[in-house]
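Take a look at the following structure, please.
Apart from one protein chain that is not included, each protein chain of the complex appears where it belongs.
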Amino acid sequence: MANGTDTKTIAIVGVGPGLGASLARRFAREGFAVALLARRAESLEPVSAELRQTGARVLALPTDGTQPAQVLSAFSRIKAELGAPDVLVYNAGNFFRGGILELTPQQFVQAWEANCLGAFLAAQQVLPDMVARKAGTILLTGATGSLRGGARFACLAVGKFGLRALGQSMAREFGPQGVHVAHVVVDGQIDNPRTQARYPEGRTADSYLSADAIADIYWDLHAQHPTTWTHELDLRPYGEKF
Amino acid sequence: MANGTDTKTIAIVGVGPGLGASLARRFAREGFAVALLARRAESLEPVSAELRQTGARVLALPTDGTQPAQVLSAFSRIKAELGAPDVLVYNAGNFFRGGILELTPQQFVQAWEANCLGAFLAAQQVLPDMVARKAGTILLTGATGSLRGGARFACLAVGKFGLRALGQSMAREFGPQGVHVAHVVVDGQIDNPRTQARYPEGRTADSYLSADAIADIYWDLHAQHPTTWTHELDLRPYGEKF
Amino acid sequence: MANGTDTKTIAIVGVGPGLGASLARRFAREGFAVALLARRAESLEPVSAELRQTGARVLALPTDGTQPAQVLSAFSRIKAELGAPDVLVYNAGNFFRGGILELTPQQFVQAWEANCLGAFLAAQQVLPDMVARKAGTILLTGATGSLRGGARFACLAVGKFGLRALGQSMAREFGPQGVHVAHVVVDGQIDNPRTQARYPEGRTADSYLSADAIADIYWDLHAQHPTTWTHELDLRPYGEKF
Partner (left out) sequence: MANGTDTKTIAIVGVGPGLGASLARRFAREGFAVALLARRAESLEPVSAELRQTGARVLALPTDGTQPAQVLSAFSRIKAELGAPDVLVYNAGNFFRGGILELTPQQFVQAWEANCLGAFLAAQQVLPDMVARKAGTILLTGATGSLRGGARFACLAVGKFGLRALGQSMAREFGPQGVHVAHVVVDGQIDNPRTQARYPEGRTADSYLSADAIADIYWDLHAQHPTTWTHELDLRPYGEKF
């Protein structure tokens, strides 16, 4: 570990006011140093300021997670400043909603890069150290679209199916080497101002997943005993249709 | 709740020295009164004696969980003596390994009854109170055979697929009424003297799931926030092929 | 083959005016002798009369397909009079629609027996000859409920999940022995007077699966080259939501 400390480190790719921030708080509370990555600096600032006030070690790295050189550079800094990550969460992902004939090839590619390629790039950065230590956790944030390709959701489904495929391949390759890879199917809208505004129809407060509750579950996944690992689970509000 | 107390109650159907005992210990540690059901009294005695010594309220009820009258009788006693269960775990299940032409119709039926019918019977006993309180947890122990019908494993797969189907139907019917139903795919052998003797080939201690670790996860499932419920997850040792 | 002929034989369990009748016609047209089984004689009479007029060899056997002795007796007659079946179609299945607390244990058991146990009993009757000849086809009629346990559809899902589990186990056990086992997910209502009356809401003629078209596909499955077998496929009208 860097700096002669035994602090553990988590790297979270894809951080905004919702799940990314809750994950950062949850792992910081356990004493983890926290590296936060998002494309835009303004996505990182509120949560990193908040965490620093609590005394947490935080590194905020504006990074386009789909660009190999930027990912390499960000993780080099993380390893140098916080130590090689013990936990990687890939929580990024954007997509364009629309029918097949409304999407451009660029949109189709970008959505896959954001949902899937970025996870591959980040995993390549953390796996060598995890394998060397025979320990590590990689958690991937999936969605309903990980399991079902809906009409007008091709962009999302292609990216999320790909992320799930990557997760399975990594779990099978690296599990026997001590690295826990899990894929979380978040089936519903996570509670935050943006989703409340965007998906109001017929919803009450209980209709949104609590970001803090999800972060607790990510923590539980990290803490699972190595003989008893989960590779996939779903999460949804009690009233959600599925 | 019976007896004017606010103690919570768990009923565990299918208790032996492995997962059933670990679940009993785990929930007793949280202050739950524990009802233990198994076909044979000798399966219940060691764990109920152990729990009573710790001061836990325990009711051990030898019951053939596939017989409606016996199930009704057992749950009537539980409700009267411990209070209506807040948590039901269906952990029973036996099957006959063999090819289609080696099995008798009786074996085929019995395996289904043990793996699936019993869960229906027990669920019918606990659901009315859970619905009335708008709260409750039903946890079903599945297996690799819940997702895959292997050669010579038809008996197991038919029962476990059925259990999973029942779990999905209950989750969709009762989730919106506040009852959390989850199905756990235990993909591997649980550590206990019997499995160690029966499945030794190529296995080390790490190749068996820890019953205590599984029990922790059942507890976590019960404790999940209602906006963030899991309906299915898998559990397996880090080195298990899947 | 019985009677010194080389006629092939199909046994269809579960015959009414819909898919069963279409299957009987389709295989009779290919020169098959046809054994028809259903609980009630009146279900068998119209189609057996119709087929006999076309010169087909037909054996109509009123049989409770969930009773081992009746199934044994029926298949003994089929083997003696038509020859050991080359093709078995299990097309039976009844269930009770209702919530978990509305169903009786008897209904829960009966639905499983009709959807799953009956297929096991019939398969046991035809598999020994199929294995001896290293050839044979077993086709199982599934439903949406084979893959998804809906609220108020527990009875159907438990039976159909079980049938699918049985099909997978048989496919894996008997495929290498030359017996083709396939499971067909019929996702929608099959066109016949009963379904048109029962499920009219928002449906046009195109909203129902054509029984004759399904029968063509069962024929195609039987005719598949042994290096290129299908074990599962879905069928639904072009406008059906899924």
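Order of writing sets the labels: A, B and C. Residues in every chain begin at 1.
Throughout what follows, contacts are C-beta pairs under 8 Å (C-beta built on N, C-alpha and C of every residue); 3 or more make two chains touch, one makes a residue touch a chain.
From a predicted model like this one, the values you see are computed outputs, not experimental measurements.
Shown chains touched by the undisplayed chain in the intact complex: A, C.
Check A:32, A:75, A:90 or A:153 against the missing chain and you find that the one touching it is A:153. Only one of the listed residues, A:7, A:94 or A:168, touches the absent chain: A:168. Checked against the full complex, the one of A:55, A:105 or A:193 touching the unshown chain is A:105. Of C:76, C:104 or C:224, it is C:224 that touches the chain left out of the display. Residue-level contact of chain A with the missing chain is found at 68, 99-101, 103, 105, 108-109, 112, 116-117, 120-121, 123-124, 127-128, 145, 148-154, 157-162, 164-174.
Touch with the hidden chain on the side of chain C covers residues 172, 175-176, 178, 180, 191, 206-210, 213-214, 216-217, 220, 224-242.
Convention: only the chains that are shown with their structure count from here on.
Viewed as a network of touching protein chains, the structure reduces to a simple linear path. Between the CA-based centres of chain A and chain B the separation comes to 32 Å, rounded to the whole angstrom. Averaging Cα coordinates per chain places chain A and chain C 46 Å apart.
Residues of chain C in contact with two or more other chains: none.
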